[in-house]
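Below is a structure I'd like to ask you about.
Of the protein chains in this complex, all but one are displayed in their positions.
Chains: A, B and C, in written order; residue numbering restarts at 1 for each.
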Amino acid sequence: MFDKLDQIFVTALHWLVSFLPEAWRPLASSLICIAFILSVFPAVFSITTIFERKGIGRIQNRYGPNRVGIPFTKIRLAGFGQFIPDGVKMLTKEDIVPRAADKVVHFLAPVVMLIPVLLAYAVLPFGKNMTVTDYDAGLLFFFAVGGAVELSVFMAGWSSRNKYSLLGAMRAIAQMVSYEITLILSAVTVVMVVGSLNLNEIVAHQNQYTYGIAHWFVFTPWGLVGFILFFIASLAESNRTPFDLPEAESEIIAGYFTEYSGFKFALFFLGEYLGMFAIIGLGITLFLGGWSSPISFLAWIPSYVWFFTKLMAIVFIFIWIRATLPRLRMDQLMNFAWKFMLPLALMNILVVGIWHYMAADWQRWLVCSAIIFGAYVVLGRGLMHNQKLGKRIYRYAE
Amino acid sequence: MLGEQIIKGLAVTAKNFFGSYVSKERLTTVQYPEEHLAQKENTRQFPFLVYDGDDWEKGLRCVACQICEKECPPKCIYIVKSKDKKPDYKGQPQLYPLTFDIDISVCMSCQICVEVCPFESIKMDTKFELSTDDRFSGLLLTKDKLAKSNRYYQKMHPQDAAESDAVIAAEKAKAAVEAKAKSDAQAKANAAAAAATVPISALAPTPSPPAPAAN
Amino acid sequence: MTALQGCLLISALLFAIGFAGAVTRRHAILVLIGIELMLNAANLNFIAFWRFGPHPEVLAGFMFVLFSMALAGAEAAVGLALVIAIYRHKKTSNLDEVKELKG
Partner (left out) sequence: MSAFFIITGIVTLLGAVFAMSLRNLVHCALAMAVAFSGIAAMYLQLDAQFVGFAEILVYVGAIAILIVFAILLTRSGEAPEKSVLTSGWMAGIAVSAMVFTMLGWAVLNSSAIPKETPPAPVTTVKDVGDALMTKFVLPLEIIGLVLTAAMIGAVIIALKEESKNKNIGRKP
């Protein structure tokens, strides 16, 4: 019975598509999948905005939105209807385009941002055989499309002809470029072990159980380090605190989308969150076993439920980190990326090499965790050496 | 080791997050329209006119002396005096204001009118939710909207009300004493006058010392 | 007009456009973009012949394109570094004015 529940969406899709003549079936099934993605993830986006505001509120000893429940009624629902007025406000705000702006590029920027982000969902396995397109080089497709987002960030920053937005765009691109390398290198470790770029194969590889515990990569030493690197790089890739320098309100107003308002700003906002979900989805697929359940006797729970619970769990951790950590300065951000994350990712690849060629027993665990822990400590000390705040040297005053 | 402080910081925020669900006194926000923050004793928003007794027309203390109108810095008080007089709380006939308007969109609640009023007739109210959809006449409070009973005043500002009532009681007592003194003098004068008329009729039979001078 | 000929025509036209741009445009970066287009046209040819060729499992054309892409990346990086260095010296990136060999 549970297997039918697990495959409910797949059977529904096949049933829907069976009405059409044979020639139209592939097109219809892909259209339905697109409709599925375009409805589910914006809904998750709207719920996340409320979780974010309430979560950060609760952490700062205040309530967070608790007024709007179901619009035009008195039901409060503890504020979980807030995304409806927010959405209406975002869409009905006047869309001001600066006179000096480059109209065409200014208009295209949000579109060019959304296209790659939505394309990235084509490859993610949401549940057992619930992947929209099963590419053989799925991971490469994800990173290729992820790389195209920087172009839209530049278009937005440059076309609004405003110093702050150009500065924000430059910072955002520099940050995304330097953290993308760590992102790809930490994903390379998983590819080395699984031996294929196909995301379904990666999840299938992690879907086996010994003594009831799943073979998730995050339970191996290199997998844990890889996951932490991937997690930090995805924080930076989606411009979230503590890497939200590009849209640091205090310094450069709203970064590259300063001159955007109304619908276009809503698109940017949606694009940013969808990008975050895509990156978290990939992190789950690579390290946390995609849609597989952590314990064998819980495997009866449908696979997409596992995927979305993991997704929401990591989104909560993002919100938690956003409420805790202060913003990094630009040079600290760059130092951290090039002097700590990149070398550690390379060491991690070395460790996976050793892991691959050693016999599968406790020595392998010991050696690998020793090497990677040693690298972590040495690189960590390298980054923290200038913590000693000596007496300030004045340039002119005595 | 890199990262220890981050974990400590995360622990603090986690304690805060779960604490807010467990112990209620962490969340200090007041849900405004439903709950109100208790107002301080000497809160002052906009002035109002005090009246004694039940009928605000007659009990209004204000005698339209226009001192507050002259003193008011932003000039937001407008008084038109009445022609006839009505007795005030001391029984003395006094004028009363035909119209007494305060434009609360101009009033800056500085309380100077309360300080200069010799008749304890204008005090500061504590109500601040006065928003109306009509910017001009909505915010121009006429006499009927301004008048509030002394009981309301005692409820809103117990301490100030007590002082002002004491002042009024003292004045009333003084007025009563004067009135009594005047009435005694009146009675004596009447008596003297009566006495003066009586000795003329009684003069003929017996020559008596002259009547005491009527004072 | 088979699919292969279609591909070859498109890549030839692409090559011509890239060549025209590289030759006629005044700005140094535009010349680099022209060169990139020409390289891409060549790659398109390789993949077309690999796909429609007799035995595609040899993967020769396929590999050639991968290496040419890496090389194009390196070339673009060095080319743009040169352009920036020239701009910093001569305060212009207009190719007609960059004529002296000295300095």
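By our rule, a contact is a pair of C-beta atoms (placed from the backbone, for glycine too) under 8 Å apart; a residue touches a chain by one contact, two chains touch by 3 or more.
Since the structure is predicted, the reported quantities are computational estimates derived from the model, not experimental observations.
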| item | value |
| --- | --- |
| Shown chains touched by the chain that is not drawn here | A, C |
| Contact partner of the left-out chain, one of A:9, A:135, A:320 or A:365 | A:135 |
| Contact with the hidden chain (one of A:10, A:144, A:213 or A:313) | A:144 |
| Of A:50, A:113, A:156 or A:197, the residue in touch with the unshown chain | A:197 |
| Positions on chain A where the hidden chain makes contact | 102, 104-105, 135-137, 140-141, 143-148, 150-151, 154-155, 158, 170, 173, 177, 195-198, 393, 395-396 |
| Touching residues on chain C - with respect to the absent chain | 1-10, 12-21, 23-30, 32-34, 36-37, 40, 43-44, 47-48, 50-54, 56-57, 59, 62-63, 65-67, 69-78, 80-85, 87-88, 93, 95-96 |
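As a convention for this text, only the chains that are shown with their structure count from here on.
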| item | value |
| --- | --- |
| Category of the chain touch graph - line, ring, star, complete, other | other |
| Distance between chain centroids, defined by C-alpha means - chain B, chain C (Å) | 90 |
| Multi-chain contact residues (two or more partners), chain B | none |
| Chain C, residues touching no fewer than two other chains | none |
| Contact set on chain A toward chain B in their complex | 55, 58-63, 320-321, 323-325, 340, 376-377, 379-381, 383-384 |
| Touching residues (chain side chain B, partner chain A) in the complex | 1-3, 6, 9-10, 12-14, 16-17, 20-21, 26-29 |
